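One protein chain is absent from this view; the other protein chains keep their places.
Moving on to subunit A:
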Amino acid sequence: MSLSVAPQMKAAVEATDLVMQFDDRRLFSAQKLRFVEGDVIYLQGDNGSGKSTLMKLLAGLISPSHGRVICQGFSQPAWWQAASLLGKAVYLHQHPYLFDGTVKYNLTYGLSTRKSRTKALQQRLEQAINMAQLADLLQHSASDLSGGERQRLAIARAWICQPKLLMLDEPISNMDKHSQKLVLAMINQLKMEGTGLLISSHQTCGLTALCQQHWHIKDQIIHTSQHVPNLDTQQDNSVMGSHYVIAK
């Protein structure tokens, strides 16, 4: 993996001649994949087709069996730091991991990795707390949260970091409608801010209606198209409807 930087270039992660296999079992291959800031991509595939693995690859958490993954348009690392994909595209697990500690500790974790904590970041933190409706839970232990609250907290934690690229692995699976609404609002806000979103799902959901591109893992090949299939969003409309709350 390598890192190339060009000024005024949109942040992107690009994979070429990608092959992923575990031992002799090929999971998927793709000639070229490009995930650019501002793109909203729906990643479709059956269970076990490799959606999470692809996202981890693009996040730099694992290496491909063949091919290369590069990132472009991100700030150059310090001279003593190795060029790495890690930390460029934020990946959110299907079952998010929350650190042992309070909700507040988890929310501010991403901020603690930053060199300076500006007033704008502080405001974004407060905004995230309101959007995810976590204000009453800030001092609670993260391990006490319900499934929906955990998911909301994880997305709020990523939201605060204002990532250029965000990958969401089945983000609203097993979530009640109220939590879905809150998460959709946060994700829509990120979309409006120009964050690139790669959203995986093996079923249609409210989020897929936001997507403009379609990646489909089928027969061990990743097919890409600019056209998102006509998805049944009846169920999602009831969730989305006019409920987007765009925080200012």
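Definition applied: a residue touches a chain if its C-beta (ideal position, glycine included) is under 8 Å from a C-beta of that chain, and two chains touch if they have at least 3 such contacts; residues count from 1.
Please note the rule applied: contacts and distances are computed from a predicted model.
The listed choices are "Peptidase M24 domain-containing protein", "ABC transporter permease", "Sarcosine oxidase, delta subunit family, heterotetrameric form" or "Electron transfer flavoprotein subunit beta"; the UniProt protein name belonging to the chain that is not shown reads "ABC transporter permease".
Touching the chain that is not shown, out of A:28, A:42, A:91 or A:215: A:91 (per the contact rule at the top). Touch with the chain omitted from the figure is made, among A:161, A:184 or A:210, by A:161.
Note on the undisplayed chain: of the listed residues A:9, A:61, A:192 or A:221, the one touching it is A:61. Contact with the chain not shown here comes from a single listed residue; of A:45, A:64 or A:110, that residue is A:110.
By the touch rule set out above, subunit A reaches the unshown chain at residues 56, 59-61, 81, 86-87, 89-91, 93, 95-100, 109-110, 112-114, 143, 157-158, 161.
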